[in-house]
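Only a single protein chain was left out; the remaining protein chains are all shown in position.
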């Protein structure tokens, strides 16, 4: 494995899940694999779960880890080609990525979208340049449009907690106070559509009209504008805000009624509730749900270690 | 050991000191204990000594270490319960602590008091929530009211440098330019009162009238408002500023005459001089004292490794 930026980088999804569960059962079984190998984690944006779970996963495999907060410990990167660098950008991503590739066997890279230009964000130009110039295997730690380590952890969690062979999984939009990227819902949808294709789940997305995600990430998903209809018989409810894809980056107004509550979940099949975190309590999701027995949010976060460790293990095997 | 937040978490003080001195004599004797165990150090405030000495202690024990500057690399935490999170706080401490507890076997946590509400600070609400929700053993890296790793290192230092069986230890207030927390003096007093109770030292606190520390941290301490009286025959003089507990958070004005100098120390029993650092030279403590043969400030800082390592060792043994 040379790249982990999307579910499309995973050849065999079921085997990937199985590997993750095996690593969870025996975290330190492959420590010789990572000996004298270095993972570099490059952040241009804040991170809690991704930062710590990726470090932990690498250490479980015997790797060394170097963390680089490029925006704070380094300097502003130039990302455009053909620019005369006479402004405030100190270094071009071509050199920065190439140099980090010299010091690290595997790199992780996080960069959030600016939500100003859909074309720019959805081109994934910055992430792709980082991959191209670094010259080593790269893991997305969340890019402009996708967050595959999160989605893989979500799928592992569903596999662990499912009570029926083919559970109904519902992704529901939730209100928020800020304009958030579409990366988490795009990515969750992409992974669930693949799982649905492989007969593992049924997948429904519910959101206010106008908040449709990009088609390319929702192949085969059922779109349902009525939240209560979508929740009927749901086994897993994934709660997440996103800003508009079509009216790009805009926040949906007056969506407060979409907050997930115990009452709404009554129509479900005692659904487990998921969220990638961080979550706005009593705004996206009620505190009673978060603190109740149906919440899987901490389990999902814990499974981030195994999603990262599975990816790292496959990349390390590719280095042999 | 599941919690280290106060001297009250230490069952046998003398054994604890002995363990620390044994670790100092043979730092790498317990490296198998920490193998594949992870210490997470979570800072919401700056740190030099605590940051580095805790890392060093953990590495001495064979542990992995992850450092999280939550205020800089993460985001603002919500700490109140029952709040609709529609403001600037991105994540609730319930989830943040629980998630970090999933990635780490032991956590350290630093959060300074805001010095606005005595009730809030002295409730240690934030520290206690972190302990409660993290679900793993927690070490205070300095809380709103206490700094036990510092005080334990101070006690180790006194044990090493004492020239009489039962030395006289004096905590003296010193001037400063800012309002500082009471955490260090509270904690030093708490540890010294316990040591006095066990017959190890005699303990005196001296400060301007009105700057009394909270009673609960000074049981058995002799309070003496005249600094020169307090210093008579002192074997150890611990210099530290603190803001008012009673007129909460206020700086004491016109306290410049309380600066510790060589001249003042003449009345002592060739006292060794201590300070937790960082110290304001020639304002809290004269440069001549700091740079002279009676200063123990660097020794105290060095002993931070052994205080942290003793705590970590006991916690690791509790994980077996």
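Note that the chains are named A and B in the order they appear, and that numbering of residues resets to 1 at the start of each chain.
Methods note: contacts are C-beta pairs under 8 Å (C-beta built on N, C-alpha and C of every residue); 3 or more make two chains touch, one makes a residue touch a chain.
Every value quoted in this text rests on a predicted model; they were computed, and no experiment measured them.
Asker: Tell me which of A:96, A:169 or A:230 is the one touching the absent chain.
Answerer: If we include the chain that is not displayed, A:96 is the one touching it.
Asker: From the list A:21, A:66, A:177 or A:319, which touches the chain that is not on show?
Answerer: A:66
Asker: Could you list which residues of subunit B touch the chain missing from the display?
Answerer: 27-28, 43, 46-49, 51-53, 55-56, 59-60, 69, 72, 177, 277-283, 287, 290-291, 297-298, 301-302, 305
Asker: Would you write out the residues of subunit A that touch the absent chain, in ascending order?
Answerer: Its contact residues with the unshown chain are 36, 38, 40, 64, 66, 68, 70, 72-75, 78, 81-87, 90-92, 94-96, 98-100, 102-104.
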